[in-house]
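Removed from the display is one protein chain of the complex; every other protein chain stays in position.
Up next is subunit A:
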Amino acid sequence: MGKMTISQKILAKHASKEFVKPGEIILADVDLAFANDVTAPIVIKFVNDLGGVIANKDKIALIPDHFTPNKDINSANQCKTMRDFVKQNDIKHYFESGEVGIEHALLPEQGFIKPGMLIVGADSHTCTHGAFGAFATGMGSSDVGFAFVTGKSWFRVPESIKFIINGKKNKWVSGKDFILKIIGTIGVDGALYKSMEFCGSAIGDLSMDDRMTMCNMAVEAGGKNGIIQADKTTINYLQERNITNYEIFQSDEDAEYASVYEFDSANIEPQVAFPHLPENAKGISEVKEDIKIDQAFIGSCTNGRISDLRIAAQILKNNKVAKYVRLIIIPATVEIYKQALKEGLFDIFLDSGAVISTPTCGPCLGGHMGILADGEVAISTSNRNFVGRMGSPKSFVYLANPAVVAASAIAGKIINPDEVIK
């Protein structure tokens, strides 16, 4: 048989098939299905209306991260719906305020994600988990409800696009810049219905944090999943968490791709995605005009990890946030929060004039903790800059990596970190 991509192989294995071809529709066993406080109430209704039986309680997780700590009575009621369901069904993998983090940072850190898994989540950024060589894709609530009840989900086997990035990273460049460059190249529907496979020496050199950032934004190019084959870096990450029993899949040499893109990382500089689409990415040196900002945000499932906070601290140290600019920093999980505290990063943030919050998705989706007013401009490490994404439909969001966001908070305008740290 042969000739399969890593994504095809994982899907074939979970459908108990030797071979699956792109376009084929399969019913496959799911290893993990999860939902958050926005999407879970509809999942729960779906499950309860079918009699409330869950196929395998160990393979589901419920993570209240979007509007938590609850921002109003309605969101409190949504979380109560989740909590009641968890109690009634004795569900183990539930995270209350105080232990909850942003789902796509929390699940890998807590050891839920392994290479070769098939993962569905009622959140579009579920594709983050492809960083571990798993097939992970976002779905709606009914689909996740279906997975809760049957332990399965249906998939149309995707064609794959291969993205090869070779070479050494430039200064201040991170996984965020690689993925913004890719989305800027292929457009927000450039990978529609397809799998995005990332490889090459520059990808091999990336940390797990950066790999998660890249896979996180596969959906921003329309991709079904983003995936990076597990390697030494992945295995080290898993070993640190005592995670064993997994299978590593790799694409066949002669696997077929819908298209192949090659980049030299020497040609990739820090990127800034202009409103109102992630595809409007430009290199920082191409930002010629002064773009004054009202708010800067470092956090979200894209860039709220410890390495993101470390680089922000490196830039913010002995610097002050510009007058009239709000800098909001949100560690993505409790573990990251504690680590940042231990390393003294919070002192640096607070001394610079930043606000630090408990883990939440809040500002990224215009939920709470940093809503923009009419006409305001923000620079954000999150994944979307759609109209109204962070609040007012008359506001403007620019996307960038944590170094660029931290530097811009100090300058009060979008700026190259080199201009802050000489």
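Basically, a contact is a pair of C-beta atoms (placed from the backbone, for glycine too) under 8 Å apart; a residue touches a chain by one contact, two chains touch by 3 or more; residues count from 1.
The rule we apply is simple: contacts and distances are computed from a predicted model.
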Identity of the absent chain, which is to be given by its UniProt protein name, from "ABC transmembrane type-1 domain-containing protein", "3-isopropylmalate dehydratase small subunit", "ABC transporter permease" or "Electron transfer flavoprotein subunit beta/FixA family protein": "3-isopropylmalate dehydratase small subunit"
Residue of A:N74, A:Q88, A:S201 or A:N236 touching the missing chain in the full complex: A:N74
Residue, one of A:P22, A:P41, A:G184 or A:P417, that touches the chain absent here: A:P41
Selected residue (touches chain absent from view) among A:G138, A:G175 or A:P417: A:G138
In subunit A, positions touching the absent partner: 25, 38-39, 41-42, 45-46, 49-51, 53, 66-67, 71-72, 74-75, 78, 121-124, 126, 138-143, 145-146, 149-150, 154, 156, 188-189, 192-193, 219, 222, 224, 277, 365-367, 384, 386-389, 391, 393
